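Rather than the whole complex, this shows some of its chains in their spots.
Per-chain residue numbering starts at 1, and chain names A and B are given in the order in which the chains are listed.
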Amino acid sequence: MITKKQISDILKDYNTEDLAIATVCSHSSLQIFHGARKEGLKTIGICIGEPPRFYNAYPLAKPDEFISVDSYKNIPDIAPLLRQKNAIIIPHGSFVEYMGADKFLDLEVPTFGNRAVLNWESDRTKEREWLEGAGIHMPRLVEPEDIHGPVMVKYHGAKGGRGFFIAKNYEEFLENIDESEKYTVQEFIVGTRYYLHFFYSPLRQEGYKLSNGTLEMLSMDRRVESNADEIFRLGSPKELEKASVQPTYVVTGNIPLVARESLMPKIFSLGEQVVEESLKLFGGMIGSFCLETVFTDQLEIKVFEISARIVAGTNIYTNGSPYSDFIEEGLSTGKRISQEVKLAAEQEKLEVILS
Amino acid sequence: MITKKQISDILKDYNTEDLAIATVCSHSSLQIFHGARKEGLKTIGICIGEPPRFYNAYPLAKPDEFISVDSYKNIPDIAPLLRQKNAIIIPHGSFVEYMGADKFLDLEVPTFGNRAVLNWESDRTKEREWLEGAGIHMPRLVEPEDIHGPVMVKYHGAKGGRGFFIAKNYEEFLENIDESEKYTVQEFIVGTRYYLHFFYSPLRQEGYKLSNGTLEMLSMDRRVESNADEIFRLGSPKELEKASVQPTYVVTGNIPLVARESLMPKIFSLGEQVVEESLKLFGGMIGSFCLETVFTDQLEIKVFEISARIVAGTNIYTNGSPYSDFIEEGLSTGKRISQEVKLAAEQEKLEVILS
């Protein structure tokens, strides 16, 4: 992984009055570019081959410039060009996935957030160590023979919402399990899903204060999962077993929602605990992150996963959310990121928020 | 209950050019404070112990001042302080619930809306008398032996979304009923839920006119109910009976929606009838109210409950809704409430909208 020292050296050559926001043309890029433009920063879209035509339809979100690569794996080749343009990379889920974690960790371009978080987030065991260390309730891991209620069975090869099944008891587990594959069994939390979009700033000192910096909760969404969200129109999971249709959990989009206001203290506490623990474990998770949660009918909040960067659910709120509008009218996560970059540049603290 | 005369006397000592909007720090308080600030009114948050930290994250919705109590039951103790600050209380669902209806009715601080509505709304028989008197279709009450279609069975002790079950016929009723508890059986209206957010102004004369004042419909939402909204992923209600999982209906949040425009005349009629009947029965329900409805596939609207004050579903629309934006860009229910208070102060008619 690239060191703090290396980034610091690169930044010495940057013209901090002419910074550019760069990201891969997918996931939440429209919002990232839109927010950067509003904040007066230059924008660079990294794409494969010809620039995607759809940006032409959205003039306020179209990057000032495109840089083309043959494959996202080759982004390291354009690192010198990006540095020359004073580029700061805003990583998103697709950025990391397309490029590959290893190459991403080594990329010699200043990147928003702390790249070290990737090691903690992508390894299920370390993620659990981090979150449970922060006092967060996660779904329990269960041994098959101890299944006494609904569980989610996840094959190790599972990717992108396929390769899961839900069992309500041990019998259903036995009926459905393919023992030739590795799997984990995890408590299935019954409730309603909320994806909470936070922002941790080590620079702002006014607001919801943490030991160092401040925490914001900008918005929340529920993912739209294909086909699980609509498959009930065909039949119950049990009835579908007999037909040739399997529930799958592939994210196709997002819908907006808000949470009961009485849960706000709990929501902020969760964000706070996760950030504080990250500060202890690996120097802190900086900028946008998302807690993927279930709100139970006991009004408990269980966290089943963390994403340590901007999530696509924020795309609903490109011009403000019911929460972010309480901070600044029309504030999106994309805009908030660019504000942080500008603030760091002004305070000559870019190395605090970049890695 | 405090009398009109007592409120009127209290108001005589108020400096109506320095009014403050006060409410309990929960439910829809962010929006109430945010709207009041936009209208230039002072704001007071009533909280237990230390002010909740999460307000610090939302500077545009943070009250100017907090007043702390040991328990919401002790709000009467701060009544003199509130009066001294020219405070007007905006009651919301949690306010009334936390404080207790009796104490709320006696509270010696001017309160937005007509407190008398509480007697009609909290008593199921009187609520039905009111709504059916207004010509509204409510779900029928059913005797168990007359169950010939889906019903909702509700135990008397039921609170906050638990202690219900749905039966499709008499057999299912018998299978599930716990005869040791008191219950009511009510027709289950099959359709889609819409929570309609109205505002009745006895002061504005321009708009959708009623016999006295005007009616607005500012927005609508659907409640997110845990676990009923997502439990179908586990199995059908029948299949779940065998497992240890019960559907529950605890509100955890809200999602936005809009209604077919051809239903607008019907929607406004419902609001109108309810207000007109309230004027006859108890001097009128003033300000925000919500009709909790089901739209059937015959495009009929059935009302299953009324909330006679701001509901949390309006929290989606803290900066305007697809409907309220047709009145004034960015109008929230919270802002609308403060507009009404200001209008009453200007017209020297505060006693008309307060009780």
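Rule of thumb we're sticking to: a residue touches a chain if its C-beta (ideal position, glycine included) is under 8 Å from a C-beta of that chain, and two chains touch if they have at least 3 such contacts.
Everything quoted here is computed from the prediction, not taken from an experiment.
Enquirer: Number of identical chains in the whole complex, 2 of which are shown?
Expert: 3
Please note the rule applied: only the chains that are shown with their structure count from here on.
Enquirer: If you average the CA atoms of chain A and of chain B, how many Å lie between those two points?
Expert: One centre to the other, that is 35 Å.
Enquirer: Can you tell me which positions in chain B touch chain A when the two form their complex?
Expert: 26-30, 34, 52-54, 56-61, 94, 161-162, 224-227, 229-236, 238-240, 243-245, 248, 250-256, 312, 315-319, 330
Enquirer: Tell me, which parts of chain A touch chain B in their complex?
Expert: 148-150, 166, 168-169, 188, 190-194, 206-209, 214-217, 222, 228, 232, 236-239, 247, 255-265, 267-268, 295-299, 320, 322-323, 325-329
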